[in-house]
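A protein chain is absent from this complex, but the other protein chains hold their places.
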């Protein structure tokens, strides 16, 4: 096998970070490879990907709050407001973070540091089912 | 074939987003692969890459305006101003977005969500010819 693909769905319940490390790890383990590269790609422009600390939940809460302060829903200059005050802010927050992230696989595991985890960063206020395409490059 | 490469040039006419989805799709189609991973890498530090909504042009206009408000040309503390007020701001805007983006290829197509497109984000005021290196990993 040279490569493998899988699409995972991450349910969200409003703005914030939702960890999907376990789903990504499971995909790697199912392929039974030892060395490779996992790429995660989120198929949306109002949610994004980040790797962050998964030990203290205050980190992801603070991160979400920072973006709420940086990209204000109360600003009135946005042209694109079709879906409400969290519409354009979601696109901006996505552009400021990542759409794709690549993680090397070493000895059959994602080469994460001790407290690293992969998160979907939801920028919309309402619940969504976010699709993340995974691609695994093997030998 | 295991991999393929191509360099595309995206002409820009001042600050803003310039879609290059069609050029990336064409490269994938020319290789005739079904499953793989496309990586786009912009060979500049004053322009960057983003994946954004390509349905409503207000999105990319608002995105450009947001970065203009966040990284102000009127700030006087920049040391690096050799090429004018949009010089250092361009480097900062690039750092806040992406230099490389990877997109899985599924059934011969980029695995984009419905309204996703790939854009060069030009941060300089004057026109440029921006070079994007494409790399396609296949079987």
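Order of writing sets the chain letters: A and B. Residues in each chain are counted from 1.
Everything below uses one rule, namely that a residue touches a chain if its C-beta (ideal position, glycine included) is under 8 Å from a C-beta of that chain, and two chains touch if they have at least 3 such contacts.
Because the structure is predicted, anything quoted here is derived from the model rather than measured.
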From A:13, A:26 or A:106, residue that would touch the chain that is not displayed: A:106
Touching residues (missing chain, whole complex) on chain A: 35-37, 50-53, 56, 58-59, 61-63, 65-66, 70, 96-98, 101-104, 106, 111-113, 115-116, 137, 139
Chain B residues touching the omitted chain (full complex): 2-3, 5, 39, 41, 43-45, 70-71, 77-80, 82, 88, 91-92, 94-96, 98-100, 102, 131, 133-135, 137
